[in-house]
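Here it is: the structure, laid out below.
Right, chain A next:
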Amino acid sequence: MNELLVIWSILASQILLGLAMACALFRVIRGPRAQDRILGLDALYINAMLLLLTFGIRTANSIYFEAALIIALLGFVSSIAFAKFLMRGEVIE
Partner candidate 1 sequence: MLLLLVLAPFVGSIAALCIPAHKGTVSAWLAGSIALFCLATAAGLYPVIASGKALRYSVEWLPELGLNFTLRLDGFAWMFAILIAAIGLLVVVYARYYMSASDPVPRFFSLFLAFMGAMLGLVLSGNLILLAFFWELTSIISFLLIGYWHQNAAARDGARMALTVTGTGGLCMFIGLILIGHIVGSYDLDVVLASGNVIREHPLYTTVLVLILLGALTKSAQFPFHFWLPQAMAAPTPVSAYLHSATLVKAGIFLLTRLWPVLAGTDQWFWIVGLAGLSTLLLGAYFAIFQQDMKGLLAYSTISHLGLITALLSLGSPLAAVAAIFHTMNHATFKASLFMAAGIIDHETGTRDMRRLSGLFRFMPFTATLAMVAAAAMAGVPLLNGFLSKEMFFAEAIETHKYNLLDTVTPYVATLASIFSVTYSLRFIHSVFFGPPPHDLPKAPHEPPHWMRAPIEFLVLACLVVGVIPALTVGPFLHTAVQSVLGEATPVYSLAVWHGWNVPLLMSLIALAGGTALFLMMKSYLATSIEGPPLFRRLEGQRIFERVLVTLSWKWARSIEMRAGTRRLQQQMRILVALSIAAGTIVLFSHGFNPAKILFRSIDPAFALIWLVGMACAVGAAYQAKFHRLASLVLLGGAGLVTCLTFVWLSAPDLAVTQLLVEIVTTVLILLGLRWLPKRIENQDDPAMMTISVRLRRLRDLAMAVFAGLGMMLISYTVMRREIPETISSYFLERAYGEGGGTNVVNVILVDFRGFDTLGEIGVLCIVALTVFALLLRFRPATESLEAPEQQRFQNAFDDDHPDRKKGDSITEYLLVPSVIMRWMFPVIGMLAAFLFFRGHDLPGGGFAAGIAMSIAFILQYMAGGTRWVEERLRIHPLRWMAIGLTVATATGLGAWVFGYPFLTSHSQYISLPVIGKIPLATAILFDLGVFALVLGATVLILIALAHQSVRAPRAQARAAKTAAKEAG
Partner candidate 2 sequence: MNWFDHLIILPILVPLVTAACLIPVDARNQMLKGVIGFCSTVLVFVIGIALMQAAATPDEGQSGAMVYLLGNWPAPFGITLVLDRLSALMLVLTSLLALATQVFSMARWHRAGYHFHSLFQFMLAGLNGAFLTGDLFNLFVFFEMMLAASYGLLLHGSGPLRVKAGVHYVAINLAASSLFLIGVSLIYGATGTLNMADLALRISTMGPESRMLMETGAALLGIAFLVKAGMWPLGFWLPATYSAATPPVAAIFAILTKVGIYIILRLSLLLFGPDAGTSMGFGQPLLLYGGLLTIGFGTVGVLASQAMGRLAGYCVLVSSGTLMAAIGLGNGAIIGGALYYLVSSTLTICAFFLLIELVERARDAGADVLAVTMEAYGDLDENEEEREEGEAVPGTMAVLGLCFCICALLLSGLPPLSGFLAKFAMLHGLFNPGDLGGQEPVSGAEWTYVGLLILSGLSAMIALNRVGIRTFWTSIEGTIPRVFLIEITPVLVLLSACLFLSFQAGPAMRYMDATAKALADPQNYIGRVTTAPRAGSQGGQ
């Protein structure tokens, strides 16, 4: 019973997160402006990180945690690089 519950709810939540990624991707592809795409990418990263966390729960293995942590800690670097590129035309001045 609880096996079924856990497995199905994890699967459901992964699908939800997958759909969330798809939504973010929609924004990336659709635009219309560069800032929308970057925002979409940022959301994509966050969703992916959450997906990794659910994957850790699903496998009951904390070995995948670092990947999530790295997204949390460093994922923003590329986003701000994009943002700064938009604002200033170059990343490092």
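Picked so that all candidates are chains of the complex that A comes from, given by their letters.
The criterion applied here is as follows: a residue touches a chain if its C-beta (ideal position, glycine included) is under 8 Å from a C-beta of that chain, and two chains touch if they have at least 3 such contacts; residues count from 1.
Since we're looking at a predicted model, the values are computed, not measured.
Participant: Any copy counts here: identify which of 1 or 2 touches chain A within this complex.
Facilitator: 1
Participant: So in the complex, the part of chain A that touches candidate 1 is made up of which residues?
Facilitator: 11, 14-15, 17-19, 21-22, 25, 28-29, 31, 34, 37-38, 40-41, 44-45, 48, 51-52, 55, 63-64, 66-67, 69-71, 73-75, 77-78, 80-82, 84-93
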